[in-house]
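Excluded from the complex is one protein chain; the other protein chains are retained at their positions.
In this document, chain identifiers A, B and C correspond to the written order of the chains, with residue numbering beginning at 1 in each.
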Amino acid sequence: MHYVAIAAQPLDVNALYEKLKAPQFGGIVTFIGTVRQWTDDVETTSLDYTAYTEMAVKELTKLAVEVEAKGANVIIVHRVGHLELTDEAVFVGVAAAHRGEAFKWCEYLIDTVKKQVPIWKKEYDTDKIRWGGPNDVQR
Amino acid sequence: MHYVAIAAQPLDVNALYEKLKAPQFGGIVTFIGTVRQWTDDVETTSLDYTAYTEMAVKELTKLAVEVEAKGANVIIVHRVGHLELTDEAVFVGVAAAHRGEAFKWCEYLIDTVKKQVPIWKKEYDTDKIRWGGPNDVQR
Amino acid sequence: MFNVKLFAILAEQIGRSEVELSIATPITAATVKAALQAQFPQTAAVLADCLVAINQTFVSEEHFAPDEVSEIALIPPVSGG
Partner (left out) sequence: MFNVKLFAILAEQIGRSEVELSIATPITAATVKAALQAQFPQTAAVLADCLVAINQTFVSEEHFAPDEVSEIALIPPVSGG
């Protein structure tokens, strides 16, 4: 049973992890993205995430359903609002029968979330404010 | 700072996850192995794990140090004792600057733990007791 | 006239999260972008990298009649994760 959300409150990593557990699944892989201080020589102090929430939830649901159809439990929750260093921005969890699948599907999900789900990062760096990170600066 | 252990008590997944967080690392990947009910048509009811504890800790430490030298935080904890369905058998966590590394190193660690760390599973299945799982039955 | 949702850098540039635009029909990603650019020329550079979502689905070459369209959004390059 998938669970996806755009969350305005801090992510409860343990509660999300607990939702993944099931007797038919022996391998659980989670990816958690946290706010990182340094990207090369750019120092980040905080972030704002915004989303096109209704469409983002639809996109996350499509992804979760696609992976669950292969035999898995899937959880994807992305934070919006203001985040400080080490705060959790995203939780992606996959429980599958075997670990190889869980790793592969979890990485596929976060890669795809970053490419096509309408969520945006406004990054407060010590030199300036950036939409997107230093490696994908938008005009 | 790595943390490795052979644990006689249930794993506190959230406490282990919290140890991984650090401002220099933006990607955290965890693998958690839980007791699975079915392996093909073999039904498992519970497991006992035993270890050559002192050597296992040495092996886990070597692995953790090797991966941390590439730039990461590493946690590996393996449970021993009696486990029921969905109980956590092993926690492997890697925090790295970027997610690709975190996925790769976490999978490398669990693959290697399963191959070379002196820990043994005695599996209580409904048809019989097996040392190792159905897919690697020992005489 | 259609309400078009704006997000992120695009919303910031225009100072609003929604604008009312006159869009040429049939409606496509190209006509939506052209309509915003006509009214807000300063968005041209950002618009070049934007996608368009109609009814909360990304569209590119598809053509929509006005009565098939319930929601239009301009989607700057995403950066979640």
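Here is the rule we use: contacts are C-beta pairs under 8 Å (C-beta built on N, C-alpha and C of every residue); 3 or more make two chains touch, one makes a residue touch a chain.
Quantities reported herein were computed from a predicted structural model and do not represent experimental measurements.
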item: Touch partners, limited to displayed chains, of the chain removed from view; value: B
item: Candidate in contact with the missing chain, chosen from B:L16, B:V29, B:A89 or B:A102; value: B:A89
item: Sites on chain B contacted by the missing partner chain, in the whole complex; value: 33, 49-52, 54-56, 58, 78, 89-90, 110, 113-122, 131-133, 136, 138-139
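Operating definition for what follows: only the chains that are shown with their structure count from here on.
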item: Residue list for chain A, restricted to those that touch at least two other chains; value: 33, 110
item: Residues within chain C bordering two or more other chains; value: 81
